[in-house]
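Note that one protein chain is taken out, while the other chains of the complex remain in position.
After this line comes chain A, so read on.
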Amino acid sequence: MKKTFSISGMHCASCVTIIERSLTKVAGISSATANLATLQASIDYDPELVSDNQIERALEDVGYKALLHVQKDSEELTKQKELRDLKIKTSLSLSLGLLILWGSFPGLRETAPKLLTVSLVQLVLASVVQFWAGLVFYRATIPSLKHRSANMDTLVTIGTTVAFSYSAFVTFFPNYLENLGIPPEPYFDVSTIIIALILLGRFLEAKAKSGTSEAIRKLIGLQAKNARVVRDGKDIDIPIENVVLGDHIRVRPGEKIPVDGVVLEGTSSVDESMVSGESIPVDKMKDSEVFGATINKSGSFVYKATKVGKDTLLAQIIRLVQEAQGSKAPIQRIADLISSYFVPIVIMLAVATFAVWYIFGPAPSFVFATLNAIAVLIIACPCAMGLATPTAIMVGTGLGAGRGILIKDAESLEIAHKINTIIFDKTGTLTKGKPEVTDIVLTKNSKSKNADEILSLAAAIEKNSEHSLAEAIVTKSETRKLDLPKVADFAAIAGHGVRGVVNGKSLALGNRKLMTKEGLDIGQIESNLEKLENDGKTVMILAYDNQISGLIAVSDTVKDTAHEAVSQLKKLGLEVVMITGDNHRTAQAIGEKLGIDKILAEVLPQEKESKVREIQEQGKIVAMVGDGINDAPALASADVGIAMGSGTDVAMESAGITLINQDLRSVVAALNLSRKTMRTIKLNLFWAFGYNVALIPVAMGILYPFFGVSMNPIFASLAMSTSSISVVLNSLLLKRVRL
């Protein structure tokens, strides 16, 4: 077995050799490699011989620490620590900032203790905020300037440093400014409160942002920790990582199923809502598939592990959601383009603002120009633009995953809101894909007393047949628990049906041709036959003792949710199309039942893709819904492919959206999710752009010539912090959406 873990204390090439040597000395570790670049080690080991303790001890002996369990939680811990630091810095700088404001703001100054009004005291307090709490801005700005890059921190650093340096100058050389006709007033309140408010904004933003990635954490948290494996007739609890393919696992009522597999013995019902979004528990019996992370409700069973580790359905869902969250929506391109030029442009605008107000501004023009330039630097909010799309995509894809809707990438999510035509594959998508007995009709002169007798005769003879319709009849007789008579002289007549002898009397089951061959007149049942056939059913005639006794109709039944889903899609204004290989009459019948007007019948599987293209060529934006296996090419060629009821790799690869459950209303939910996410993104972008476009000119002082007002940099920092938080909060509102 392989294991990779981080090591602390590794800092040179010789460490690599020492670590590798000490690890390979442990009995049970066959090979070990350490990597200085990644600060990690990988070992090949036998888990039954080597424990985590032994690995830790081996490294401790040579002066290193194995971080065996750190990997999983490091992100969480680091974020928590960052949040804690941020909270302390925010509270302290806010308190100091408010004290300085009390001691310097006209009107308030008079009520403040004398000490707070002393510039030198303010300088000391402001220095703590500037160089301790605000150190984070300098630490980001200096290296980024080395790269000739600029970001939000650059703007804050320049803005607050200018305010702080000017105030420090005023504190030490008040007379110099007085001689120039500038009142020697420090602006320590500006530099400190800006830092405090921006840190506060960052703290709230970080808290809100952690809510956007909650879905992944929840999915990871679903995984079971242990599995009860049956080995040598004994049940033993082992960590889930040690479960191997083919292991027999016992699951008791109320327990979580550890990995994917197939039931060997026992029956139960399983709550699969966490992976499929389906709220009704699913019955499981021998040969049923079960999935890791789902919860066994009643009954206990033993199953064979068929997928472990990264191959389980849950692992694939997590991978898909992570990938979707890493992808970029086309709508983001414009925001990306603007944000890459944004900060340098803001710096240029601030320089221009300073020059214009210095030349044309009211006296003292230097102070007026400086404050306006600082306001421009501080009010600009590139973060809001950067957060607008990804936060909504993260919440949207996470929300989908919780309902069994897996979005492959942001592009699929974006296109899905534009589609105007939706094509459903019939078999297995709109219908259950398994023929069922729908009608049993007794004829007038029937020798049978009731429908059950017809069914038992038909099942008795069909038990010998391998035809797919035969299976439907036999299954129906099993569910009704009927006793089947013995059949002698069975014969299958290709293209006609089957015949044999029951209780010494002849029995035939088949189509019209078979009855004609048997010399029987079907005139009396013709109207019944046609009626059933017009409903899209396949009808078999049963003749017993040379008398036509009854009709059995078999049909692929439509899913319970199909009708509702189609009518909801129509309400959304979409054109609904059904595509099938069935003949026109059968297809028409099912189409009518579901309220689908446009039907493409007798389409061979390989022609489905070209049919999708034909519709696209008419200028339609098309979504194709199928099972994702037989119709993968059609799904791939549609603008958005939607694979239903499948967790297979093929389906996930070819489909933009994968629906894990069989409920057709999930298609509607997926489209609604796309529409709502896109609405949130557009609102976010509108807000982020609108905010900058409207407020940067205000900060530049555009209102001053008309109304005599300009923006205080403190208000600019308040507006800036509110702007990015509001974008994140708006994305979080998506969580409340009902799909």
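In the analysis below, contacts are C-beta pairs under 8 Å (C-beta built on N, C-alpha and C of every residue); 3 or more make two chains touch, one makes a residue touch a chain; residues count from 1.
The definition used in the following text is that contacts and distances are computed from a predicted model.
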Per UniProt record, missing subunit out of "EfeO-type cupredoxin-like domain-containing protein", "Branched-chain amino acid transport system permease protein", "Carbon-phosphorus lyase complex subunit PhnI" or "Outer membrane lipid asymmetry maintenance protein MlaD" is "EfeO-type cupredoxin-like domain-containing protein"
Which of A:M1, A:L49, A:I220 or A:A355 sits in contact with the chain that's absent? A:A355
Thinking of the whole complex, not just what is shown, which of A:G134, A:P390 or A:G656 touches the missing chain? A:P390
Check the options A:K65, A:K304 or A:K328 and report the residue that touches the missing chain. A:K328
Missing-chain contact among A:K146, A:K234 or A:R738 belongs to A:K146
Residues on chain A that touch the omitted chain in the whole complex? 6, 37-40, 74-75, 78, 82, 136, 139-153, 202, 206, 322-328, 335-336, 339-341, 343-344, 347-348, 351-352, 354-356, 358-359, 382-383, 385-387, 390, 409
